[in-house]
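A single protein chain has been omitted; all remaining protein chains appear in their positions.
This part shows chain A:
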Amino acid sequence: MTDHPARAGRAAPSRRDLMRMAGLSALGLGPAGCGRGFGGGGGGGGDGVQLTMVWWGDVERAKKTQAALAIFQKQNPGVTVKTEFQDSGPYKDKLATRFAAGDPPDLMAMRTDSLREYADRGALLDLTQHKDAVDVSALSEGARSLAAVDGKSYGIPAGLNSVAFVVNKAVTDKYGVKIPDGDTWSWEDLAAFGRAVTKASGKKVYGVNFETFNVGYLDVFIRQRGEDFYTAQGALGVTEGSITAWFEMIQRMRADGGFPPAGFIEDVGTSPEQSYQAKGLIAATIIPTNTFLVNNKACGGNLVMLRMPGETQGERRGQSIGCPHLWSIAAASKHPNEALKLLNFLINDTEGAKTTGTTRGVPSNSQVADAIKPRLERDDQVATDFLIDLQKEKLPPSYLHPPGSTKIVANLKTVAAEVEYKRRTPAQAAQAIIADGRKALGE
């Protein structure tokens, strides 16, 4: 990694030279040169106000966002919006750095599990103070409360989504496996389905795979058992027993072949085309509903959308309405009024929403959602109907992740890998997650 200075001419450097060189090399401490820029895009300078807006996503989303911003800029002469976007992975780190540098963006996409890290430290604008500027009257109570912290609000859902199982029908047809009824299936049905696919395909295709460390998926399972991963007060609500049960269920599925063996799934990237399902190696997996369109495209339009298993057998429902991300405004924004205007536009403007569609989930303003629905592509309509149906039912709320949850998320991933390679038993894993989780939350 380091390019040593190759100096071919002189042979024996003196001792003092060496000392000097070594010292200087040591000075170059730290992960220097790891700054990778946001992918650029967006409007230029000029007179008037220039807003900075950052978010994560792909090129497809970028095109749609730019189209919406063009409408906003036409409506608001004198305001230009400079957007920057990048992959979801490094987004979080990059945003933190911008705040630290004293150069926060005016408007930003905010992860629900990062919101309180910023809000609790006074870095975000309290939107309840600006009710006139941003109209939230058309948002459902659930959507409004998604970003509430002690009666204040530091973000608005950019859209609504949930999680769903997607099954590749081309695979199940080929091997003659019946897709279970997605409204009533149990976790046992999932295991049986996985087993059947793996067996019928002679291990060419494994039945089921999903991220076993994903809090969003785990939370569905946990809620069905009457618990919440995080409580409304931001404490750790999950019990060791439930996490143990989760890992034991996955271990069982791994043991009887429905789930791929340890090491089969490698961390190769997150784009839909690279997914194991798109490559035809996995029949069923879990996705966020707003990504159904891109995933289905990558799978040749063969995906069937099911609800999460166990919804009719558990103590209560496990699915809930969440959002891909929130829109937040920096407390230090130099143009809060224009930023609020842009936020209001993104939430409430039908023309704008027509261009963005459901790339960030179903619009949280239900009137806007109704208005854009007929124009959506078919796959987006499927996902939207799925969500609209869910919203009509009585679902448990999803709570914001407390500060410190970043550590818990990282730890979950580590421990899940340890279970996969049998370095820890499910019970030991659960114990570690709870103990470290308490510590991370300062409980």
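One rule holds in what follows: a residue touches a chain if its C-beta (ideal position, glycine included) is under 8 Å from a C-beta of that chain, and two chains touch if they have at least 3 such contacts; residues count from 1.
Just so we're on the same page, contacts and distances are computed from a predicted model.
Engineer: Of the candidate names "ABC transporter permease", "Xanthine dehydrogenase family protein molybdopterin-binding subunit", "assimilatory sulfite reductase (ferredoxin)" or "Nodulation protein E", which one corresponds to the UniProt protein name of the undepicted chain?
Structural biologist: "ABC transporter permease"
Engineer: Using the document's definition of touch, tell me which of A:P90, A:G241 or A:G300 contacts the absent chain.
Structural biologist: Answering carefully, the residue with contact to the hidden chain is A:P90.
Engineer: Could you tell which one of A:E117, A:D228 or A:E311 touches the chain left off the display?
Structural biologist: Per the contact definition at the top, the residue touching the missing chain is A:E117.
Engineer: Considering the whole complex, which of A:I265, A:A283 or A:V382 touches the chain not shown?
Structural biologist: A:I265
Engineer: Pick out which of A:K152, A:K297 or A:K413 touches the chain that's been left out of the picture.
Structural biologist: Going through A:K152, A:K297 or A:K413 one by one, A:K413 is the residue touching the chain not shown.
Engineer: To test your reading of the contact rule: which positions on chain A touch the chain that is missing from view?
Structural biologist: Where chain A meets the chain not shown: residues 1-34, 89-90, 92-93, 96-97, 99-100, 117-118, 121-123, 262-268, 406-407, 410, 413-415, 417-418, 420-421, 423.
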